[in-house]
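For this view, one protein chain was removed and the others were kept in their places.
Just so it is clear, A, B and C label the chains in written order, and each chain counts residues from 1 on its own.
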Amino acid sequence: MTDAPFKIAILGASGYTGAELVRLIANHPWMEIKALTADRKAGMTMAEVFPHLGHLDLPPLQRIEDLDFSALDLIFCALPHGATQELVSKLPETVKVVDLSADFRLRNPAEYKKWYGLDHTAVELQKTAVYGLPEFYRDEISGARLVANTGCYVATSLLALLPLLQAGVIDPDDIVIDAKSGVSGAGRAAKEAMLFTEVSEGFSAYGVGGHRHMGELDQEFSKAAGRPVLCAFTPHLIPINRAIFATIYVKGEADEIHQTLTAKYSGEPFIHVRAKGTVPRSHEVRGSNLCHIGVVADRRPGRSIVISTLDNLMKGASGQALQNANLMLGLPETMGLEAAPLFP
Amino acid sequence: MTDAPFKIAILGASGYTGAELVRLIANHPWMEIKALTADRKAGMTMAEVFPHLGHLDLPPLQRIEDLDFSALDLIFCALPHGATQELVSKLPETVKVVDLSADFRLRNPAEYKKWYGLDHTAVELQKTAVYGLPEFYRDEISGARLVANTGCYVATSLLALLPLLQAGVIDPDDIVIDAKSGVSGAGRAAKEAMLFTEVSEGFSAYGVGGHRHMGELDQEFSKAAGRPVLCAFTPHLIPINRAIFATIYVKGEADEIHQTLTAKYSGEPFIHVRAKGTVPRSHEVRGSNLCHIGVVADRRPGRSIVISTLDNLMKGASGQALQNANLMLGLPETMGLEAAPLFP
Amino acid sequence: MTDAPFKIAILGASGYTGAELVRLIANHPWMEIKALTADRKAGMTMAEVFPHLGHLDLPPLQRIEDLDFSALDLIFCALPHGATQELVSKLPETVKVVDLSADFRLRNPAEYKKWYGLDHTAVELQKTAVYGLPEFYRDEISGARLVANTGCYVATSLLALLPLLQAGVIDPDDIVIDAKSGVSGAGRAAKEAMLFTEVSEGFSAYGVGGHRHMGELDQEFSKAAGRPVLCAFTPHLIPINRAIFATIYVKGEADEIHQTLTAKYSGEPFIHVRAKGTVPRSHEVRGSNLCHIGVVADRRPGRSIVISTLDNLMKGASGQALQNANLMLGLPETMGLEAAPLFP
Partner (left out) sequence: MTDAPFKIAILGASGYTGAELVRLIANHPWMEIKALTADRKAGMTMAEVFPHLGHLDLPPLQRIEDLDFSALDLIFCALPHGATQELVSKLPETVKVVDLSADFRLRNPAEYKKWYGLDHTAVELQKTAVYGLPEFYRDEISGARLVANTGCYVATSLLALLPLLQAGVIDPDDIVIDAKSGVSGAGRAAKEAMLFTEVSEGFSAYGVGGHRHMGELDQEFSKAAGRPVLCAFTPHLIPINRAIFATIYVKGEADEIHQTLTAKYSGEPFIHVRAKGTVPRSHEVRGSNLCHIGVVADRRPGRSIVISTLDNLMKGASGQALQNANLMLGLPETMGLEAAPLFP
């Protein structure tokens, strides 16, 4: 640690994950926001774009092209998929990067092309990227220059299942992930499908049978199991702002599953395994960086139900990103992330 | 049909399913509400208990003991589980009964005791009860005196899966039903867990691993498959008023599943199978007696995802009950149930 | 009445008021939907645009230019402000028109220009238009060819205050209308401000100090009072789909106000004055064509609070439009509008 705070920029600050990063870093004792960028909203103040941050002393939104990267210690990239690869390739080596997009998550460029429809333009850089799930890649993240922050659905699923696949206590060929997300995961772009009137008082599934996050799930599940894993995964939209809630059906004994998870996460500050037989509600983690996991025996012998939930803007995006950044900068991992959930 | 409208009573009119029956029957051309009962709220007017029905000309709420059953053609029983058995045993044979509780749904009294914790006190009567799912028991319902209306979760699941089990196009040993319900399914009793503050902006599971509706699912699934069927079933609470939404994971080919469902429901007024590969949203059936079903191929070969949704107070309870009553009284099955969904 | 149903078209059927008209008319025994138009969505089926109407047998969406107006008895225009004037000018005289836009509501073209920023292009036609508030213009509507349906905020306010201004029981110089609307009033266009994430779990005011509906309020209030009336009026956004709820502060005695309203509305099918001292909740009229009004004495002597609520898509728009159309076609005024509110 230096004496002075680390100099931080947030690229893509006009979206919800960008605003969430500002909210968190505003009270972080060892980070200082030096620059904020936005594309269409460059020139505006953050107070105009997000009045809830209007009481903070923040730099105005500017265009990425006008940024002086040499003065920065670390940048958070909250840009659309595809935009980050080119940018990061051109940055000074001294700038660390936490990327919240999917651009550096998939090790296999063919998988990237399959799910995102784009050729990967920074394949060499990709090889240096560390997957940003601290509970499994803590050491690598601490030494990394470029961290690919996990997706929100994926983080929820991996935290529940990676220890189980690693320990071999569940059958890798029989995993069903029924996942539900709050609406903020869809971002702030104006779309008919995300209007209040289209979402409220309703429930729906999307991407049924094929969804972008599957590539990321496959990669990490297969690595943990040491063999290819193909799970069922269905995302749904809950008419609430914040949450990922995954109900996961596995073949495996509940006792063994619960013990494996408890052992794995006993020292983790953000992962809480609930008492066996009890399950968390999504609002019990809202606004915090926590992930709560519960395990219940299915009535079908030898099968279990694992429920995992987190706040998609926090442990599912910006909180996770800050956790990664703390590690990369040698700071205490929980710094700026201690807030308890906001309930109700 | 007689010249005059049929004389109807609704027992348990101070709950949501009771109020929904009043709403529906108020505009039914061949039914007339002659009596309404409520226990604690006896003596009050319906306008006091449900101001949204205050413009209707309705009888006051009275106690069941004060009812003259001899003047009635049909009663709807929307009473708590356990209360209906004794009551129906004492009724004149001339009164037809649609029971919305679970009291007469399970053919096996041991199953009733297992899930509801009560001895069945009307076992003989139970043998005469017809299971109230018109799409599968239409003829029996038409001739029945006592119909046991299906549960809301169960109706949603049966409508999706019974034709598939009957046709043998899915594996009975590999069924996962991830089900979600709106809050009105919990009734109007004041419970901390159902407060606005406890439910809104959140998502939760309950009865994980063991839920009362499983007995009913097992009974009908097993009958359709001709062998015991034990599915996984997890209910969740959505922060909305009305819906059941079931995401069902099965082993079977999507094409075959879609064809089987389409064939089965081609003439049904209330069941709509969506175009293959597309899925319904719950708010697309809200306020109507419709059930929408969609089928999508899972990316795992030989597996499929079936999504089924309905309004828990309508096709999941009171709408279904009226459909049954229409059949029992020889009326057109859709009478009073033609309203299109209310969206948004 | 003829033997055959009246032939109806709905212009602008891809918006929420258009869909609501379809929902209502689908079950109307004396109307038949012969044509539906939409601009950008022409060529699509209604089932694609509004899956909740997918079970109905409806004509496809077409462009207005391709419509044969000669075969129609009545059209509902649910087009944006400014689009209707030119269109109606060119229609055959035999076609009756209920216009849901603001184009023909204001008698004074200067007022129209002031609030909508457009020159009125059909001033002569405007003179023939009848203001579509049946409880006050029933006879004129019955004989009209062109009816200008009231705005939703305005209907709520007029129904509460017109009888009081006519009877002189409140001070026209001291009226504060604090009005709140559900989100469906903003339509289905994709706007950032109407995203679920921007609206839910929040409350806001808009158009504070100056809002388009003021011109319409001024016109009708002044006419009723026989002198210019300028009220305070503040619209707010409630995070719900359907409702207008107006809390109105007036100088006048509660007893006199309540009696005046009760007398005025005693025979009206859709307007219900609640018992004195009690007030309605907005969800007690949801989905119906009802307007509920309550009166309470303010603790400040000589002052009262009047609360008026209706469903903005029903009595505030499409329900009102159908009520007007029934009158124009010589049908019973309540036909197709008898549905009780949907609660919860």
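Note that in this section a residue touches a chain if its C-beta (ideal position, glycine included) is under 8 Å from a C-beta of that chain, and two chains touch if they have at least 3 such contacts.
All values derive from a computational prediction rather than experimental measurement.
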Contact set of the excluded chain (shown chains only): A, B, C
Message: Among C:27, C:121 or C:234, which one touches the chain that has been omitted from the display?
response: C:234
- prompt: Looking at the whole complex, which of C:71, C:118, C:189 or C:208 touches the chain that is not displayed?
  reply: C:208
Message: Under the stated touch rule, tell me which residues of chain A contact the chain that is not displayed.
response: 16, 19, 22-23, 26-27, 50-56, 183-184, 200-201, 241-242, 272, 274, 280-281, 283-288, 290, 292, 338-344
Message: Suppose we count only contacts with the excluded chain; which residues of chain C make the list?
response: 176, 178, 180, 197-198, 200-205, 208-210, 214, 230-232, 234, 236, 238-243, 245, 247, 249, 277, 279-284, 286, 294, 296-300, 303, 305, 307, 309, 344
Field: In chain B, positions touching the absent partner
entry: 16, 183-184, 186, 188-192, 194-201, 239-241
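Heads up, the rule we're going with is that only the chains that are shown with their structure count from here on.
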Task: Using mean Cα positions as chain centres, tell me which chain lies farthest from chain B.
output: A
- prompt: Between chain A and chain C, what is the gap in Å from one C-alpha centre to the other?
  reply: 45
Query: When the centre of a chain is set as the mean of its C-alpha atoms, what distance in Å lies between chain B and chain C?
result: 36
- request: Could you tell me which residues belong to chain B and also touch two or more other chains?
  value: 200-201, 241-242, 280-281, 283-284, 286, 344
